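Omission of a single protein chain aside, the complex is shown with its protein chains in their original locations.
Our next item is subunit A:
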Amino acid sequence: MLIIDTYAYINKLRCFNDDLKFLFFTIMISIALFANNSFIHLAIFSVMSIIVTIIAKIPIKVYFKMYLLPIAFILLSLIAFIFSISNNDITSLFSIKISSFFIIIREDSLIQAISLITRAFSTISCSYFLILTTPFNSLIKLLLKYKVPVLLIELTMLTYRFIFILLEEISKIYRAQDLKFGYNTMKNSFNSLGLLLRTLIVRMIKRYKDMIVSLESKNYDSQFYM
């Protein structure tokens, strides 16, 4: 999360017109979503990757590492997508018999799966293009400008702010535990992790209470004005 944020501020496209970036993003992601041709998806993916790595100068390694997380999700969902279970051995690309039923891969589901993968990659690359080249505060301004409901923007902004507070708390607790050998063996690690979660919840409640005090002192009236 922090990596994305840092690069959003130092990339070479940061000062490029935000509206144009947003327009480009919208067009590309619409094409990626509505086109059914894997080649178009791959083309979008390549164009976006080239822009992000060569023009915006985001290090290639960082950029591709960012795909690891979505890849994990895509692979998991693909398992359910590609394999199907059948009672009789229908014609398919591949089948394997397990006791009384067959696990099979059908040609049409394979084609669909490929299209799904390429579509996922092209849309992810579009999103990465936007968040890696546009700082969050500029994004909020864009959303306001294009009349996205304020409630949604409020929620996005608060989530964004509090993710960092949460991460900071976690890393503080983790560091304190780690320095006292809390993670040196498997057993200790589980113990420490449980403690970490407990401490985290207690601290979050405390912070929440403190924040209410500070909101009150500024006459908060249940709306975060943007």
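Note that in this section a residue touches a chain if its C-beta (ideal position, glycine included) is under 8 Å from a C-beta of that chain, and two chains touch if they have at least 3 such contacts; residues count from 1.
Methods note: contacts and distances are computed from a predicted model.
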Record-based protein name (UniProt) of the chain missing from this complex, from "ABC transporter ATP-binding protein", "Cobalt-zinc-cadmium efflux system protein", "Cytochrome c oxidase subunit 3" or "Na+/H+ antiporter subunit D": "ABC transporter ATP-binding protein"
Among A:I31, A:I140 or A:L193, the residue in touch with the chain that has been omitted: A:I140
Full-complex contact with the absent chain, from A:A113, A:I131 or A:M157: A:M157
Residue ranges of subunit A at the interface with the undisplayed chain: 5, 9, 135-137, 140, 157-158, 160-161, 164-165, 168, 207, 210-211, 213-221, 224-226
